[in-house]
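Data first, discussion second: the structure below is written as structure tokens.
Missing here is one protein chain; the remaining ones are kept as they sit in the complex.
Chain lettering (A and B) follows the sequence in which the chains are written, and residue indices restart at 1 in each chain.
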Amino acid sequence: MANFEPKIIAFCCDQSGYPSADMAGALRLNLPKNVQIVRVPCAGRVEALYLLKALEKGADGVILFACYEDNCQYLRGNLRAKGRLSYVHRLMEKIGLEKERIEICYLATNSGVKLAETLERKSKELKRLGPNPCVDRR
Amino acid sequence: MIKAEQKPMEEILKAIDPYKKILLSGCGACVTVCHAGGEKEVGLLASALRMARKKIGKPLEILEATPARQCEPEYAQDLSELIEKVEAVLSLACGVGVQTLVRYFPKIPVLPGVNTTFLGETLSHGVWEERCQACGNCILEKTGGICPISRCAKQLLNGPCGGSSKGKCEIKKEADCAWQLIYDRLSSLGQLYKLEEMIPAKRWGVESRDSGLRRIIREDLKI
Partner (left out) sequence: MARIGIFIDTLKGTLPSSFRDQLRSTLREIPEVAFSAEEEELVSSEALERMSKLLEREKVERVVVVGGSPKIYETSFQKWGLPLPLNSYLFTVANIREQVLWSSMDEKEAFEKAKRTILKALRIASSLKPIESQTLPLKPEVLILGGGLSGISIASTLAKAGIQVFLVEKEKTLGGKTTELWKFYNKEVEVKGWLEQKISELRQNPRISLLAPAQLKYLRGHLGRFQATVLTGKGEEMTLTPHVIVVTTGYRVERKRGGIYDHKRVITLSEMEKLLSETHPPFPLFEGKRVETVTYLLDETNEDIKLDAINALKQSLILQGSLKCQVTILCKEVKVSSEGMERLYRKARGLGVLFVKYEESPRLSLVDGQIQVEVKDTSILHKEDQWTISILSDLVVLPETILPHQELNELSALLKLHLGKRGFLMEDNPQLLRVRSNRRGIFVAGGCRFPQEISETLFEADALAQEVLALLSKGAYTYDLSVAEVDPKKCALCYTCPRVCPHSAITVEKYAEKNVYLTYGIPQNTQWGAAKVDPASCFGCGICVGECPARAITLRHYPDELIYIQMGVDG
């Protein structure tokens, strides 16, 4: 595959993903180059449509950072996000898009290292999978 | 309410294959309530279809709309501006909505995007079950409010079959035997005497769906 920097959109909730992203910076951990961090109040705010639109508009991969099960401050935001993700996975399967492009990762407020590692792993995985096939190549 | 489920993606892709610009139209009534064809599903399906077609190099332009309903003349006609611009309509409304659009837009193909499955009740969020088959002559009074036409696999009208076992149906093992439910309910209401009255065979060919296309006319309402 050509040397490309996969564009990853990372949805980070105020309780886990976003502080972890801050912490990754504080620890001077390097995040992959083409990562867009999207701040949301809770993973439950992330609609299924955003996940698909991300890919439709050119992202190569999406990661949804949410709190561990039983840990959501709003009780069930992370569970609803998981349900929406499985709906999107079923759609992706049917249209021939690799399911691995969209993933959910559970972490806590202080998981700077886990966030950086997950993004790094995702970037490598996406380099292997190749760029998003549903985007016009310029 | 009418319950529906989105059609398999392969079917939808095959149906819209010849077109380059379509209108994806949802419906704000029954299919919204059962999460099959509301504005949310319209957005998701449009995004997925665009990507699927881009992937195979046959881009598809999709206009999105979700009128309040598709089964009234005015709502259907409201879509005319959008329909003028497209080659076909993919409708996520129930079969009624699709056919209403066909009547007002005879020159344009209207394709169904959902399978209209049944008239059903919500058991819990995300779980729906069939309750009515629109037979046209409701006998719920005689059966304690449990419908044997929709809930009995054999549509029996006078008591269970010999296969009813431990309250379950012999055709669909997980389903409750409707006549067991009817008996229990009439018993709890103290109305078991109602079972002594024979329910005559339904006159399917005369007063129901086998008599041909059904129509209701209210002369007093006509404008």
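By definition in this document, contacts are C-beta pairs under 8 Å (C-beta built on N, C-alpha and C of every residue); 3 or more make two chains touch, one makes a residue touch a chain.
What you see is a predicted model, and the numbers here were worked out from it, not measured in a lab.
Trainee: Among the chains included here, which ones are touched by the excluded chain in the whole complex?
Mentor: If we consider the entire complex, the absent chain touches A, B.
Trainee: For the chain that's not shown, point to the residue among A:33, A:99 or A:124 touching it.
Mentor: Among A:33, A:99 or A:124, only A:33 touches the chain that is not shown.
Trainee: Write down which of B:12, B:29, B:48 or B:178 is the residue touching the left-out chain.
Mentor: Checking each option in B:12, B:29, B:48 or B:178, the one touching the absent chain turns out to be B:29.
Trainee: Since one chain has been left out of the picture, which residues of chain B touch it in the full complex?
Mentor: Chain B touches the missing chain through residues 28-29, 32-33, 35, 38-41, 43, 66, 125.
Trainee: What chain A residues would touch the chain not displayed?
Mentor: Counting over the whole complex, chain A touches the hidden chain at residues 9, 18, 21-26, 28-31, 33, 36-42, 44-48, 50, 53-54, 57-59, 73-77, 80-81, 84, 116.
We adopt the following convention: only the chains that are shown with their structure count from here on.
Trainee: State, to the nearest whole Å, the distance from the C-alpha centre of chain A to the C-alpha centre of chain B.
Mentor: Centres of chain A and chain B (C-alpha means) sit 37 Å apart.
Trainee: Name, in rising order, each residue of chain A that touches chain B in their complex.
Mentor: For chain A paired with chain B, touching residues are 47-49, 52-53, 55-56, 87-88, 91-92, 94-97, 133-136.
Trainee: Over in the complex, which chain B residues touch chain A? Could you list them?
Mentor: 8-10, 13, 40, 43-45, 47-52, 54-55
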